[in-house]
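All protein chains of the complex are present and in place, except for one that has been dropped.
Chains here go by letter, A, B and C, matching the order in which they are written, and residues are numbered from 1 within each.
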Amino acid sequence: MHERLQALSRKVSNWGRWGPDDERGTVNFITPDVVRRGAAAVRRGAVFSLGLPLGADGPQIGQGGRFNPIHLMLGVDARIGDASFADDLVIMPLQCATQWDSLAHVHYDGKLYNGYPASSVTVGGAGRNAIERLGTGIISRGVLLDIARLKGVDRLTAGTVIAPADLEAAERAGRVRVERGDVLLVRTGHLGLFTRDKDRQAYMKASPGLGIACVEWLHAREVAAVAADTMLVEVMPWEDASLVLPLHMLCIRDMGLTLGEMFDLDALAADCAQDGVWEFLFSAPPLKVVGGVGSPLNPLAVK
Amino acid sequence: MHERLQALSRKVSNWGRWGPDDERGTVNFITPDVVRRGAAAVRRGAVFSLGLPLGADGPQIGQGGRFNPIHLMLGVDARIGDASFADDLVIMPLQCATQWDSLAHVHYDGKLYNGYPASSVTVGGAGRNAIERLGTGIISRGVLLDIARLKGVDRLTAGTVIAPADLEAAERAGRVRVERGDVLLVRTGHLGLFTRDKDRQAYMKASPGLGIACVEWLHAREVAAVAADTMLVEVMPWEDASLVLPLHMLCIRDMGLTLGEMFDLDALAADCAQDGVWEFLFSAPPLKVVGGVGSPLNPLAVK
Amino acid sequence: MHERLQALSRKVSNWGRWGPDDERGTVNFITPDVVRRGAAAVRRGAVFSLGLPLGADGPQIGQGGRFNPIHLMLGVDARIGDASFADDLVIMPLQCATQWDSLAHVHYDGKLYNGYPASSVTVGGAGRNAIERLGTGIISRGVLLDIARLKGVDRLTAGTVIAPADLEAAERAGRVRVERGDVLLVRTGHLGLFTRDKDRQAYMKASPGLGIACVEWLHAREVAAVAADTMLVEVMPWEDASLVLPLHMLCIRDMGLTLGEMFDLDALAADCAQDGVWEFLFSAPPLKVVGGVGSPLNPLAVK
Partner (left out) sequence: MHERLQALSRKVSNWGRWGPDDERGTVNFITPDVVRRGAAAVRRGAVFSLGLPLGADGPQIGQGGRFNPIHLMLGVDARIGDASFADDLVIMPLQCATQWDSLAHVHYDGKLYNGYPASSVTVGGAGRNAIERLGTGIISRGVLLDIARLKGVDRLTAGTVIAPADLEAAERAGRVRVERGDVLLVRTGHLGLFTRDKDRQAYMKASPGLGIACVEWLHAREVAAVAADTMLVEVMPWEDASLVLPLHMLCIRDMGLTLGEMFDLDALAADCAQDGVWEFLFSAPPLKVVGGVGSPLNPLAVK
């Protein structure tokens, strides 16, 4: 196993922190007072939807067997008496668009978050750390750090590493501080490649994102979850080619920190830039898919 | 067409109320001040998940082609370097468990809500009134009226008609009043047949629910949405056998009032009974399924 | 409606030929004596599979919502006592690879084959002319006409129109004659773009194929079915841009002649070229999908 991974793992591990049976990880930081802090962030009553549409025009390009949602009708005009109704169905990878990764999504060295054996994920689903463990939701205060805006660009180029210093510069620019239990949203502008330029390939093949140095920062700040407008939150290609998916490994498997991917932060960011307020109520309950290793969703931010 | 349906339709129709292009109906009642009222209802920071688990053990019994979610793994232990990951997929009717009906779900007399032709729902999905129109979410103040508790029973028997007087008695008992833009949650206790007694057939074949007289009450109160712990919100069998699904027709098609079905209200109701507070922040964003006539979801109530 | 379509329709229509309730069309030409003729064509006992593999690497490129088969495991190592077993599942468009079109697949002027209303195909499937009507199979004598070999090329270029004279030249070259009830297989070599060159786009976007003049020839010869190694059997782009899918319209809708698409004829053709025998037993039973407008399959030729 990679030395740096081992060293960082020892520093940031939350295994056992919430007991030997915990399957929720840093979402445990969202205590009632944190929820109240989130609700108190609502000032104007403005609501922003951060979820991508779920349909055939989604971002997937077929990598790893992932495909865009297939929406089909079970009935269109079924009648009983005067009444007519329609029913429908969806076939979709739980990782197809805006999503939470569950704490069963990744592992290394044969262990999932909190030390559960990797073999607890089988063809039947995740026996441990499944997404339905986060069923009481992820509702907290959200803080948006817009690194693209900070750098004065529409979007960071793919491969750009975001460092802790960038996060802190964005905090200072926004007069906001990421605190224990907050959900951190990081905007890179990269999503515009898909939503505006319609270039799925460019969007999915590489991206700017958090560098490995952010792991200790996220640990220190005790964030409940972190999400971004990219496929991976972390930078791709990786900073060190021999250390694959380091943030996924350290955040999800060691810290128990849920990652949110492909969040559409553009409208929210424009609003924050305008009123200078970068905090809000953040409500993003996952679907309670039994044994799920992730969930598509439609997160809300309320200012 | 049924005379009573026609007469009520004229009384409660909201067609045109929010313009000729509206596809959101009574969700328009959720104005910024209503959202603030919802946020202000958070006192303790206690979060309740109202969504049923999505899995093979769901409530469906095969009626109308509906089935329980099929959860399958795309990969279990894919490796890149030290990193391993799992991916999964779901096949599910959008009406399979806890759900919102979109305003395209039902119609009569060839028209959907706001006068759109019924033919705008095709095998390709809903061209009008699709669920993604509610993408900025349904986040508001919620009010729970627990009719079972009011009547002193574990659950109302199937076929029990809930009248406006029952709703008002519950308001008085709970010292709460349903106001413009609120989301009304009605508890009948019927869900226990499924969640506790494991009797899907009894749960799905008949249920207590709102009677047709409630339509005018809901219209007068200007609620944004109404949800219950049953399959239909409304009583089944119908009060008048010749007037099928009257609440669906009048609420969804005429009022543009979204219905929420199979919400699990038991834990929330127990809490409200204990602290005497029946209002809360209610956050229930649907998935933005393109052309969807409904959406499964995991609604949250925060007290 | 296009004049040439109308004129040809009058000439080749088989509506009513097998009674007002017929849903099998030219497959009715496969009488017991034709089946015996097919069986008698078996000389060496050599078997050829003409079906493409059904998997993620199939020919589909996403056109018209079609996708390649998604194969997933329901279980991998379920145990009872000493015994272990695996189960699986497929999600696939019935038109995704080697397939029969049913007589419900296409229509024009509001009518399906034999005059059934187009409205008999609904979101619930084909009420008339569904593929399960061909359930007793398509087993007959097969005749292969290899037009690429006739022209001395690996593959005909896309857009090449095959004329009746080409079919007759191939008959003469192969010393074989297409007769009443035979299944005609036409090889263009075009499939090599997919199977050898791995160029799905080139394979699917255009192709050589039968020209409109072949319609009367197929009618005169009274073939039971015709299949080719292309996506459409007929040439694409169409000979006359204003007359779309003419063979589909005239063969399927007017003649009741089933088309077989994306048949892999390469190994069979090589064998026929070697031994000079271009006839064989052809066995290609469709899956009996209730209400299906087509069926994937694995056709066999036996020499």
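Operating definition for what follows: a contact is a pair of C-beta atoms (placed from the backbone, for glycine too) under 8 Å apart; a residue touches a chain by one contact, two chains touch by 3 or more.
These numbers come from a predicted model, not from an experiment.
When the omitted chain is restored, the residue from B:Gly124, B:Pro164 or B:Gly192 that touches it is B:Gly124.
When the omitted chain is restored, the residue from B:Leu52, B:Val76, B:Leu144 or B:Val244 that touches it is B:Val76. Contacts to the hidden chain, counted on chain B, fall at residues 56, 65, 67, 70, 73-77, 91, 122-124. The set of chain C residues touching the chain not shown comprises 1-2, 5, 31-36, 39-40, 42-49, 51-57, 64-66, 69, 71, 73-78, 80-95, 104-109, 118, 121-126, 132, 135-137, 139, 242-245, 248-249, 281, 283, 285-294, 296-300, 302.
Hidden from this view is one chain, which touches chain A at 72-74, 89, 91, 123.
The rule we apply is simple: only the chains that are shown with their structure count from here on.
In summary, the pair chain A and chain B forms a contact in which both copies contribute largely the same residue numbers, shared numbers making up over half of all those used.
Taking each chain's centre as the average of its CA atoms, chain A and chain C sit 47 Å apart. Counting partner chains per residue, chain B has residues 73-74, 89, 91, 123 touching two or more of them.
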